[in-house]
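Apart from one protein chain that is not included, each protein chain of the complex appears where it belongs.
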Amino acid sequence: MIQVGARSMYNDALLAAVGRAGRPIMLKRAMAASIEELLAAADFIAANGNSDVILCERGIRTYGRITRNTCDLAGVAALNLLTRLPVLVDPSHSTGQRVLVPPVSRAAVAVGADGLLVEMHPEPRRALSDGLQSLTFDEFHEMMRSLEPYIDLRRQERVATAT
Amino acid sequence: MIQVGARSMYNDALLAAVGRAGRPIMLKRAMAASIEELLAAADFIAANGNSDVILCERGIRTYGRITRNTCDLAGVAALNLLTRLPVLVDPSHSTGQRVLVPPVSRAAVAVGADGLLVEMHPEPRRALSDGLQSLTFDEFHEMMRSLEPYIDLRRQERVATAT
Amino acid sequence: MIQVGARSMYNDALLAAVGRAGRPIMLKRAMAASIEELLAAADFIAANGNSDVILCERGIRTYGRITRNTCDLAGVAALNLLTRLPVLVDPSHSTGQRVLVPPVSRAAVAVGADGLLVEMHPEPRRALSDGLQSLTFDEFHEMMRSLEPYIDLRRQERVATAT
Partner (left out) sequence: MIQVGARSMYNDALLAAVGRAGRPIMLKRAMAASIEELLAAADFIAANGNSDVILCERGIRTYGRITRNTCDLAGVAALNLLTRLPVLVDPSHSTGQRVLVPPVSRAAVAVGADGLLVEMHPEPRRALSDGLQSLTFDEFHEMMRSLEPYIDLRRQERVATAT
């Protein structure tokens, strides 16, 4: 899979190129992009030949200072109504703080996200970047165990909706 | 309970008065208030004699237009780390759209909210205000049924953490 | 004159009271208030009996960190088209930095502001609050000298427009 980062969401030349790449694309929402602009970028990739696009909410830039960005989980719910494309949530960049990654991941699953993009590092203190928001492997496994019942719930709801 | 609305969060005279009111206070976060300012307002009520304060996240004002406000659910998780006060989420004012209330309510429960503040109306089309974000009674009951397993999950986790 | 601070712009009880006060009112824009909301607050004061209201732009809260707030000078120009009420600019709270007060004051005059609200302190380092944004008396006088030709220009333009 090719990731188009938040800073590249408006890069039409890149979007056209990944439209021809023949591989799934993960498209991250730009820092102050509207939901409509995110969908337009996905459409542009599709118009260039690739409709295998996964969207990713990674937090928008607001006045808040406790979290690195503001995770727009209602925007994820809106995307689920507006498009059939899968939607991921990146709780690491959204919050910028390790301790907030598990609760925001639970909320992302509950709001209807199709997946998570979580930063890990064997030794976060030694990370060259983003160490403050990286989980250790143990923390990641513990989080995944706590997420399982939420994932199960969503799966049951989807089965019930589909039948 | 007395509700201090978002537009009154900075009203020190009112905060002092409700601090002397002898009843529980629900304090809504102002439209562009930081988490620190919300906590300071709660402290000010407590300093005036009333520590029975419930905080409420009701969405912050950002550039987004699909939702009425941006619901800061990571802020709720942060509040849970910073204070022992209960925290509600208002998915109605946060989103401004009826169809987004159930998924955002699920996410609020999952992120650790202690309760929800949901607008209902027997006939939303006839509501004098906020009709677009109001659930009918049937929609509310259906939402509550779908929330129950999430509430149960959180309850189990809290029991597990406490023991 | 009575000043209604930014944190009180939504305080309807206060707005009604100053509407009955029989004195000019300076109404500061709240931190995330729209231009429409500022005008609605002024209308509410007028509806309570006092149309002698002066509006004040004091910066809105955005993601920026170099300035304390973001001074919305285009909003001042918009206000001049939407209302006959005088409009002040507060370059001190807008920027939070002494060195930015003179250039933002010049811009405020040029954009069409009817006045400035500038913080001064005989010894800013000893100020109990807002010292970083306060001018000394000497700095204030120097700034006023540099503003004079801009004020003259605006006066000439107004005379030309009126004739």
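Read from first to last, the chains carry the letters A, B and C; within each, the first residue is number 1.
Here, contacts are C-beta pairs under 8 Å (C-beta built on N, C-alpha and C of every residue); 3 or more make two chains touch, one makes a residue touch a chain.
The structure displayed is predicted, hence computed values, not measured ones.
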Q) Any idea which of C:G22, C:G49 or C:P103 touches the chain not displayed? A) C:P103
Q.
Which candidate, C:V18, C:I60, C:L116 or C:M143, sits in contact with the chain we can't see?
A. C:I60
Q.
Can you tell me which of C:S8, C:S94 or C:S134 touches the chain that was removed from the display?
A. C:S94
Q | On subunit C, residues whose C-beta touches the chain left out of the figure | A | 32, 34-36, 60, 62-67, 70-75, 77-78, 80-81, 91, 94-95, 97, 99-100, 103-104, 106-112, 146, 149-150, 153, 157
Q | Residue ranges of subunit A at the interface with the undisplayed chain | A | 7-8, 10-11, 30-32, 60-61
Q: Pick out the residues on subunit B that sit against the missing chain.
A: 61-63
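Criterion: only the chains that are shown with their structure count from here on.
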Q: Once you've mapped the touching chain pairs, tell me: line, ring, star, complete or other?
A: complete
Q. When you take the mean of every protein CA atom shown, which chain's own CA mean is nearest to it?
A. B
(Q) Measuring between Cα centroids, which chain is at the maximum distance from subunit B? (A) C
Q: Can you check how far apart subunit B and subunit C are, centre to centre, with Cα atoms defining each centre and the answer in Å?
A: 33
**Q.** Rounded Å distance, subunit A centre to subunit B centre (Cα mean)
**A.** 25
Q) subunit A to subunit C: how many Å between their CA centres? A) 41
Q) Which residues does subunit B have that touch at least 2 chains other than itself? A) 32, 60
